[in-house]
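Every protein chain but one is kept in place in this view of the complex.
Which chain is which? They are A, B, C, D and E, in the order written, and residues in each are numbered from 1.
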Amino acid sequence: DFLNALQEIVPAFGASTDDLERCRLNGMVDCGNRHKHIYERAMLLVEQVKVSRGSPLVTCLLEGPSGSGKTALAATVGIDSDFPYVKIVSAETMIGLHESTKCAQIVKVFEDAYKSPLSIIILDDIERLLEYIAIGPRFSNLISQTLLVLLKRLPPKGKKLLVIGTTSEVSFLDSIGVCDAFSVAYNVPKLKKDDAEQVLRQLNVFAEDDIQAAAEALDEMPIKKLYMLIAMASRGVGGGASDEAIYSERQKIMISHFYDCLQDVVGY
Amino acid sequence: DFLNALQEIVPAFGASTDDLERCRLNGMVDCGNRHKHIYERAMLLVEQVKVSRGSPLVTCLLEGPSGSGKTALAATVGIDSDFPYVKIVSAETMIGLHESTKCAQIVKVFEDAYKSPLSIIILDDIERLLEYIAIGPRFSNLISQTLLVLLKRLPPKGKKLLVIGTTSEVSFLDSIGVCDAFSVAYNVPKLKKDDAEQVLRQLNVFAEDDIQAAAEALDEMPIKKLYMLIAMASRGVGGGASDEAIYSERQKIMISHFYDCLQDVVGY
Amino acid sequence: DFLNALQEIVPAFGASTDDLERCRLNGMVDCGNRHKHIYERAMLLVEQVKVSRGSPLVTCLLEGPSGSGKTALAATVGIDSDFPYVKIVSAETMIGLHESTKCAQIVKVFEDAYKSPLSIIILDDIERLLEYIAIGPRFSNLISQTLLVLLKRLPPKGKKLLVIGTTSEVSFLDSIGVCDAFSVAYNVPKLKKDDAEQVLRQLNVFAEDDIQAAAEALDEMPIKKLYMLIAMASRGVGGGASDEAIYSERQKIMISHFYDCLQDVVGY
Amino acid sequence: DFLNALQEIVPAFGASTDDLERCRLNGMVDCGNRHKHIYERAMLLVEQVKVSRGSPLVTCLLEGPSGSGKTALAATVGIDSDFPYVKIVSAETMIGLHESTKCAQIVKVFEDAYKSPLSIIILDDIERLLEYIAIGPRFSNLISQTLLVLLKRLPPKGKKLLVIGTTSEVSFLDSIGVCDAFSVAYNVPKLKKDDAEQVLRQLNVFAEDDIQAAAEALDEMPIKKLYMLIAMASRGVGGGASDEAIYSERQKIMISHFYDCLQDVVGY
Amino acid sequence: DFLNALQEIVPAFGASTDDLERCRLNGMVDCGNRHKHIYERAMLLVEQVKVSRGSPLVTCLLEGPSGSGKTALAATVGIDSDFPYVKIVSAETMIGLHESTKCAQIVKVFEDAYKSPLSIIILDDIERLLEYIAIGPRFSNLISQTLLVLLKRLPPKGKKLLVIGTTSEVSFLDSIGVCDAFSVAYNVPKLKKDDAEQVLRQLNVFAEDDIQAAAEALDEMPIKKLYMLIAMASRGVGGGASDEAIYSERQKIMISHFYDCLQDVVGY
Partner (left out) sequence: DFLNALQEIVPAFGASTDDLERCRLNGMVDCGNRHKHIYERAMLLVEQVKVSRGSPLVTCLLEGPSGSGKTALAATVGIDSDFPYVKIVSAETMIGLHESTKCAQIVKVFEDAYKSPLSIIILDDIERLLEYIAIGPRFSNLISQTLLVLLKRLPPKGKKLLVIGTTSEVSFLDSIGVCDAFSVAYNVPKLKKDDAEQVLRQLNVFAEDDIQAAAEALDEMPIKKLYMLIAMASRGVGGGASDEAIYSERQKIMISHFYDCLQDVVGY
């Protein structure tokens, strides 16, 4: 299944997937059915691209709230495909560049992909690639146009390409026609109470008696913020408890301290 | 008739129509009466341009929802005319260029056309040529002005030109006066249930019993998305069924899997 | 009278009026009283400029719906005046130029005119010279300012200048004060049913019995679109009927086919 | 009185006032009390600047509808003052220049004025200097700021300066604070029926019986348009009547033809 | 007291305060209590800066209607402080400069001030420094940011700085946060009837019987416009009465003429 697949395949990868691995710093735990479903459908698209004759270009959008696990999921699909060319396009490597330079770099990634028989390109945080800001709104039309064309341009004969985009601003992307430019789209959700409980059990950082209460408080929490919160709550319990101490079960998080930290987290 | 015409003429073309051929990657099937009607009227315009003395410039707009078959139709008219100069102007070959460079390239195509006694220019996805984005809206006024002038400028004495434009943003084009700049316009629609059924029969990818149900679900589907959907639904039926397997009738698409895929498709 | 005047004078002109002649590709037929009236008043202005001492600069705007015959009318006045300097300023020869370059070219035409004792400058499609687009609206303020000044600047002592502008966006021009900058203005209308009938009779392309019905359908049609429509309707009547065949009365347009074509024409 | 003053002084001027003279191409007739009053007050300001110690800078705005005689009035004050430096700043000599170049030229005129003990600067059609256009509105902030500062900056010790501005867009100037930057302001009106009658009598172009009727029709007409209208109406009366013929009383304007022409004039 | 203070100190200054002196061309008369109060408080800030250890930077805004005497007041404080560095920053010396050049000049003044143990910088007419125009509104964000930072940046250790800003657009400054950037703010008002009377008595330009009536008419008049008005009213009384004649009491202003002039003044 989903998680097993991940854990089996990871060791098979070498240095070149470092970029992808950094996208899932906290590893991959079982986050509930929706996450699993999306992973499976995405892997089917990987199959389709590989085998189908009539669809040399497939494009798939992962959208959902900030921190819900979109990038980690896309990276995992990239790692788990056995495609020779897997590349992540991220604003992190293009800070401060002029929009035309960014444009050129993005085009370059596509041109490189066109040279490989099977390729995956991850367009991570598309709103950030587009320099989107809600006020105005402002964004780069140059880069928008570039993506709109690239998302529809067929690779040369005999080449196949899967593009996976991620975004937490789906309604913006929709309003500029970028959603329409994707063939399929999946919503990656926050954790429900039950998903949170499952995750907490896997992390094993609360005393058994506290898990239920903690999970209740974590309803509608994105997986990424959950990790930050756990890290915060691990501090201040009798001084210098380290992550290791917590995760290795030698010490558990005090639920009251956990509640305190919860209040500091932005958006809660 | 329409489809026959296509199939007869295609072999007569060599490498130079490669660009046009790539525009109809999935070939041309019978999509219903409206598509056929538009093809016939467009071919009459080809005739008019060739013969008439008083109208050396005829301009025709194909507008309709995304994926309804506009580009394939325009390309087919270009291929089926026996004009010595047929050229497609597309944003795909002008990614990231400055608007003035795009402008110059477009003008160049017209200047080249003016040298041929009979020419067809396809302005594909005019909204993309104009760098249109709905928010704002934003678009290149420079290119808009260029098209507005080129669509009305007469070719030199003795030269004849047919311009075919395509767009899925007809109301935008209308609001900037580009529709008015065309002599005639045709709406290329999505498939109706009956059209879809006809197409499915031609493709022969469903068991006879499923065709009606599938066609029902495909009401108001653009022909292009139909092809993508068939390709997706062909995956996941007992592992690695390839397109060939499906199209060659060795395997049929499972209708339940088809319904699942339908939900992932953007806009449905 | 008006049409006679045209036909008499035309032969008197040589190559240098080629540009003006191209503006009335389909010749000049009698379009009804309003067109005639405007022609006569414009010719009076020609007289005024020539003779009057106190008004060395007269400016006249021809405004009306797209295709109503403004440019052809202005060109005709230019041709029929016996002024040594008659020049048309059109966006067609300035495609893609920067607004300051356009500006310089326009100024150049005026400077040249100032050297001739009697000059006519036709500013054709002023909204296009101004790079006007309805959304925004956008337009070149640089060129607007230039025209606003040029339309009021007196020629040097002893020189006389008549400026004729044409536009189909009179309300825009009004909103930026360009209308006010003209001394006089005339509205060039579409054809009324009776005008259309008169034109059809002159063209002689319908069987006598069909003329009335056709004219009825052509109520509120601009003269320019009427010509396009006739050219379209001339196709598809028993294969390859050429314009000549139609105009030479050997063949007449089938009224039913005419109705079909009417529906394809943009804006009807 | 006012008109006499003008006529006496004019001959005293040489070539250098050519620019100013061109501003009153049709001479100066008696236009009614308001025009006279403004002239007198403006001449008092001329006096004040010359004599007063505490106000080395006086600024005066003439505002009113298009064609009401503002520029001619300002030019007349300039001519009638006996100031060694009188300069008109007009958009006519700055067509197509970049706003910073215009700025520099305007500053230059002020710097030159600062060198003369007594100077008058006429800022003609300020809205045009500012590249104002009603849509937006758009205008040059650079030039606006320049004028706002120049209108308040004191000349060097011992130098005196009178600035006269003209505009037909007073509400715009008011909204950007330029009106406030002037010390005094006068509204130059259109002609009232009685003023028009007086002017017509002076021009002597109508038969005595027609004057009253004509004046009635000219109520609220700006003096400048009145001249254009008279010139138009002088044509078409039995062929080639020249201005001279009309003004020299050999021929009179036919009142019916006059009414016709009135309808063609923009804004009536 | 206030006025005495002014008159005593002025002679103590040499050429270097010329710029400041030009700011109070009409000298300083007693304008009423509010003006006096502001002067005193500002002088206390001068003291505070000199003596206090904890507030090396004090910033003070003088705001009020156009012509109310803000600049003259600020200049007077600058003159009356015995600070070694007193500098006025005004748009008058930066006409037409690019905003970044203006920025650099402003920064330069601050850097220079930082070198002196005690400094005063007068930011005169801040809205003009910011190139503010009400329509839009438009203004230079670059200069705004510069002022916002400079108004809060501490001088180097051991240096003290008093910044005095003046503006007649306080609500604009407030809306961009510039008011908040000042420590203290004072409203400099127009003259009330009583203040006006007091001023008129000091100027001694009316006959005793007219003073009350004139003062009544001057209620809510800014002191600066009062001076302009007196200068205007001094003209036209029997020809060439000079300022001197009026101020030296040889001649008095006729009250009726004074009323006439009052109507011409902008804003009354």
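Following the convention adopted for this analysis, contacts are C-beta pairs under 8 Å (C-beta built on N, C-alpha and C of every residue); 3 or more make two chains touch, one makes a residue touch a chain.
The structure displayed is predicted, hence computed values, not measured ones.
Chemist: Please identify which of the visible chains the hidden chain touches across the whole complex.
Modeler: Answer for the hidden chain's contacts among shown chains: A, E.
Chemist: Can you say which of E:Ile95, E:Ile133, E:Leu162 or E:Ile176 touches the chain missing from this structure?
Modeler: Touching the chain that is not displayed is residue E:Ile176.
Chemist: Among E:Leu61, E:Ala91, E:Ile121 or E:Leu229, which one touches the chain that has been omitted from the display?
Modeler: Selected residue, touching the omitted chain: E:Leu61.
Chemist: Which parts of subunit E are in contact with the chain that was left out?
Modeler: The missing chain touches subunit E at positions 41, 44-45, 47-48, 51-55, 58, 61, 100, 103-104, 107, 137, 139, 141-142, 144-146, 148-150, 152-154, 175-177, 179-180, 182-186.
Chemist: Just the residue numbers, please: which parts of subunit A touch the chain that's not shown?
Modeler: Touching the chain left out of view, subunit A contributes residues 22, 25-26, 66, 91-92, 95-96, 128, 131, 133-135, 138, 225, 227-228, 230-232, 234-236, 240-244, 264-267.
Everything below uses one rule, namely that only the chains that are shown with their structure count from here on.
Chemist: Would you kindly give the rotation angle relating subunit A to subunit E, two copies of one sequence, based on a CA superposition and rounded to a multiple of 5 degrees?
Modeler: Copies differ by a rotation of 120 degrees.
Chemist: Indicate whether more than half of the residue numbers at the subunit B-subunit C interface occur in both copies; give same if so and different if not.
Modeler: Mostly different residues.
Chemist: Taking each chain's centre as the mean position of its Cα atoms, how many Å separate subunit B from subunit D?
Modeler: Each chain reduced to its C-alpha mean, subunit B and subunit D end up 61 Å apart.
Chemist: Would you kindly tell me how far, in whole Å, the mean C-alpha position of subunit D lies from that of subunit C?
Modeler: 35
Chemist: When you check subunit D against every other chain, which residues touch at least two of them?
Modeler: none
Chemist: Draw the chains as points, connect those that touch, then say whether the picture is a line, ring, star, complete or other.
Modeler: The chain contacts form an open line.
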